[in-house]
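Every protein chain except one is present and positioned as in the full complex.
Here is subunit A:
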């Protein structure tokens, strides 16, 4: 029952630091999928087997070599409330799958929440490293180093021909899923986004909404990740993603510049309207909130708004999610009520002096 503090504040410490290209790339993440040899994958594991895997994996925290990466806390999913689980999902620290379907599921979190190791998700082990801004190489380097530490103590399922064996064949080989979260309002406004995303999909990358597979890309947020995990080295996978994202950043920058030269008044009007609505509205559904926050975020980058920061917008994006709202107001909220409380939270944030 300890360590619920991870769900107390919306923004992880790692998200507070400033980083390269953070006005367009919000965060970079690398996830490495691994399985423990001679245990069935979590889907077929018995209670006893998945418990044994959990014990084996958490044992690692007794060894010194893991502590170079910080202090860790283990959260067992069946010991924390559904609401806290929902918040961990909203903060991208665990997957919805771990929250809903795992047996003996757990997450090992570093103090600053930049390292999140899921146990008994779809695979026994999913090592996830998060970085602010565009730092996908750094994220891979660290995930790989943590992987090395686990590998020194645990025998992985590995095959000479197929590589690291995973529950789903879409992850086999490297087991590496690298992704960046991008804010692309200018490409959306100038209607170039479809072309860009189609091109992205043609070079072996996938595009998803902010909460991973199946969710909508609200607030002009797009997650770009590698689709291929087999037949390419980790460096190739990371480099490919890096260079494509670099190009998208360039397109978004050009589009922003063009908007500022061609239609500055229209953009300024849109940005400031959203600023005004966020500061004064009494009802706000999540979709509108995401769109308005996106506008203000763009306004900050275009230097049209100086009273707010990008980090505050990142924080708001998490704060307005259902889990956080309910935590904040201490009870279950119907969706109509949520719109009222969401508006209140946003108003307070906008009226707060910096």
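As a working rule, a residue touches a chain if its C-beta (ideal position, glycine included) is under 8 Å from a C-beta of that chain, and two chains touch if they have at least 3 such contacts; residues count from 1.
One rule holds in what follows: contacts and distances are computed from a predicted model.
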Name of the absent chain as recorded in UniProt (options "Urea carboxylase", "B12 binding domain of Methylmalonyl-CoA mutase", "UvrB/UvrC motif-containing protein" or "N-acetylglucosamine transport system permease protein"): "UvrB/UvrC motif-containing protein"
From A:109, A:207, A:281 or A:313, residue that would touch the chain that is not displayed: A:207
Touching the absent chain when the full complex is considered, from A:80, A:146, A:193 or A:290: A:193
Residue of A:21, A:84, A:234 or A:288 touching the missing chain in the full complex: A:234
Omitted-chain contact residue, chosen from A:132, A:173, A:219 or A:299: A:173
Missing-chain contacts mapped onto subunit A: 35, 37, 39-41, 43-44, 122, 144, 147, 151-152, 155-165, 167-170, 172-174, 176, 191-195, 197-198, 201-202, 204, 206-209, 213-217, 227-234, 237
